[in-house]
Structure formats: C-alpha cells, structure tokens
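All protein chains but one are shown in place.
On to chain A.
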Amino acid sequence: MNVLNFVNAFFSDSAHWHGYDGIPTRLWEHIQYSLLALVIAAAIGLPVGLVTGHTGRGGNTLAFIATAARALPSFGLLVLLFVLIGLGMLPVMIPLVVLAVPPILVTTYEAVRSVDPSPVDAARGMGMPESRVLFQVELPEALPLILGGLRSAAIQIVSTATIAAYVSFGGLGRYIVDGLYQRDYEKVVGGAMLTALLALATLAVFWAVSRVAVSRGVRRSA
C-alpha cells in the first residue's frame, strides 16, 4: 500500500510536529477558520430557518436561495473574491459561509415545520406566547434534525477550508497545496489524511452533542 507508506512517513517525521508549519499549528488554524465560518453561517441560517419554519411561510423562496447558493462553486468563489478583494480573511470566509448556509437553512426550516402539530396546538391552548411555543416546544422537538443540518454544514466547511491555503492562508490545506507544488506526496497525503480525520472528529463531536442536548423524550420517539 503506497498511500499507507506516505502516511507513515509523514506522521513519523518529527519536523512535521513543531513550529509554524507543524501539525498542531496547522490543525488549530484549520479549526479556527472552520469554527468562525460555522458560527457566521449558523447566525444567518438558524434564525431565518426558525422563524420561517415557525410561520410556515417562504418555503419556496428558501428553496430557491438554497439552490442558488449550492450552485455557486466554493473554490471558484474563493479565487474570484481573492482576485477582486485581495488578500484577506473575507475571500476565505464568504465561500465557506455560502457553502454552509443552505444545509442549515433548509434543514432548520424543514425541522420546525415537520414538528408534530398536536403538542404545538396544546402549547397554544395553554396560553403560551408564540416565542415560547417556538423555543420551548418546537425547538426541542426539532433539535435532532437541526443538529443534523449543522453537522453536514460543519463537515462541508472542514473539508472545504483546505482551499484557504490556495490564497496563502494556513490550515491543513497548506500541506496539500505546498505538497502538490513541491511534488512532495508524503506531505499531500498527510494533509489529506489529517483533514479527513478532522472531519470524522466533527462527526463524533456532533454525535456527542446530540446525545447531551436532545431531550430524552424526543430521542425515544424518534
């Protein structure tokens, strides 16, 4: 297995574990970019998805926005913004946010809409104001799906954040881009492996969060 040899060589070279181009530094950079993009995307997608899902209006508009955003190629957007705006964090963040908003938006909307209407009616009948209906009844019940949307957004961000290296930023993509230019496949495969592992770790984190955050009653019925 050629690839396994590369991986082994990459991880056993102690030079890859220290300094500004070391694995800890690059990993931390990658996590920072990903978290920032996820927070921005969630700040846009969650409120809009919750409100539209609660009122049940604007579904077609949302679907259209989501398709349009999905149609934009992240890598192309990155290069285009880089050429137009120049060096900076903005050309990296915009494509990542555009990538992450559709899954968050669409799943949140669908999740809130597909909540069983009878407890919602019961809550209204008990005299809960709309905001409490949304946050205390609909949100807990829709939480597994909403987390699912956030999870697929997070995974896409983690795997796509590698392109930040293409416009001279750090992150795990550094190894892939540098390795490709230096014809150092050890580095390329090592970077690829690290990104995949980080994506899998993201899956695990979301699994753990859903274990803790989702109410036991909702989990049992799901």
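To be clear about the criterion, a contact is a pair of C-beta atoms (placed from the backbone, for glycine too) under 8 Å apart; a residue touches a chain by one contact, two chains touch by 3 or more; residues count from 1.
The rule is simple: contacts and distances are computed from a predicted model.
Peer 1: Pick, from "Dihydroxyacetone kinase", "Binding-protein-dependent transport systems inner membrane component", "ABC transporter permease subunit" or "Carbon monoxide dehydrogenase, large subunit", the protein name that UniProt gives for the chain of this complex that is not shown.
Peer 2: From the listed options "Dihydroxyacetone kinase", "Binding-protein-dependent transport systems inner membrane component", "ABC transporter permease subunit" or "Carbon monoxide dehydrogenase, large subunit", the omitted chain resolves to "ABC transporter permease subunit".
Peer 1: Taking the full complex into account, find the residue in A:37, A:50, A:134 or A:188 that is in contact with the omitted chain.
Peer 2: A:188
Peer 1: Out of A:24, A:47 or A:76, which is the one that touches the chain we can't see?
Peer 2: A:76
Peer 1: Mind pulling the chain A residues that touch the left-out chain?
Peer 2: Missing-chain contacts on chain A: residues 2-3, 59-60, 63, 67-68, 70-77, 79-80, 82-84, 103, 106-107, 110-111, 113-114, 144-145, 147-149, 152, 155, 158-160, 162-163, 166, 173, 176-177, 180, 185, 188-189, 191-193, 195-196, 199-200, 202-203, 210, 222.
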